[in-house]
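Can you keep this structure in mind? I'll have questions shortly.
As you look at this complex, bear in mind that one protein chain is not there, while each of the others sits in place.
Our next item is subunit A:
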Amino acid sequence: MKYTIEPLGDNSMIIELGQDMSHEIQQKVKKVSSFFEENRFDWVIETVPGFTTVAVFYDPLKIKTKTLPYDEVCAFLEPLLEKLEVDGDAEPRVVEIPVCYGGEFGPDLEEVANHNGLTVDEVIDIHSNGEYTVYMIGFAPGFPYIGGMSERIAAPRRSNPRLKIPAGSVGIAGKQTGVYPIETPGGWQLIGKTPQKLFTPDGDTPSLLQAGDQIKFVPISEEEFQKIEEDAK
């Protein structure tokens, strides 16, 4: 696998696997992330995937060396990373996210439709039939950066961001779609809401989604929304 390693700080480094956001690079990011998860080197504190990178935070004190810990780590990793190859397309995990579109849950659905010269139903249809990949989790706990939305439903951010966007809101910003895991301020156009929790701080894996997952948005009615929300209690 081709890569470059560069320091991020004096106890972290970034492994870069390409320049552009693509499926191929995404597969490499996933491969390198799993490499660290499988090996659990005792000097690694944690790894954080980006769109084209994997950052490694490490403890220099745990690296026995007469030279610089960073140099030692690079020399150790280089042959291992070189040998690493993406073995075909690993079957991604598919996560279904139920969404109740429009109404009070998606106050901007009509605006997105008007902006693109579509009907509300067409927007729902396009959004729920897309094939989406989670590139990374960031910005907020459990917040997925999702690629793969059709440009036919792209819409600019609101000029006047909302101070409070409820957790579970599904939105569109430019060519991206996303789901808000916790209540935050934000400028996304809201088209719906999911009753599915994306962030559960008491679990081992607090985020429903992980980098590399595939997402399917499944339209549900308001009754189904309420039922799922009740069942989760």
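Basically, a contact is a pair of C-beta atoms (placed from the backbone, for glycine too) under 8 Å apart; a residue touches a chain by one contact, two chains touch by 3 or more; residues count from 1.
The working rule: contacts and distances are computed from a predicted model.
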*Candidate names "Sulfurtransferase", "Biotin-dependent carboxyltransferase family protein", "Electron transfer flavoprotein alpha subunit apoprotein" or "Glycine--tRNA ligase beta subunit"; UniProt protein name, chain not shown*: "Biotin-dependent carboxyltransferase family protein"
_Touching the hidden chain in the complete assembly: which of A:Y145, A:W188 or A:F225 does that?_
A:Y145
_Missing-partner contacts on subunit A, residue numbers_ = 6-12, 14, 21, 33, 45-53, 55, 57, 60-61, 68-70, 136-143, 145, 181-182, 184, 199, 201-202, 205-207, 210-211
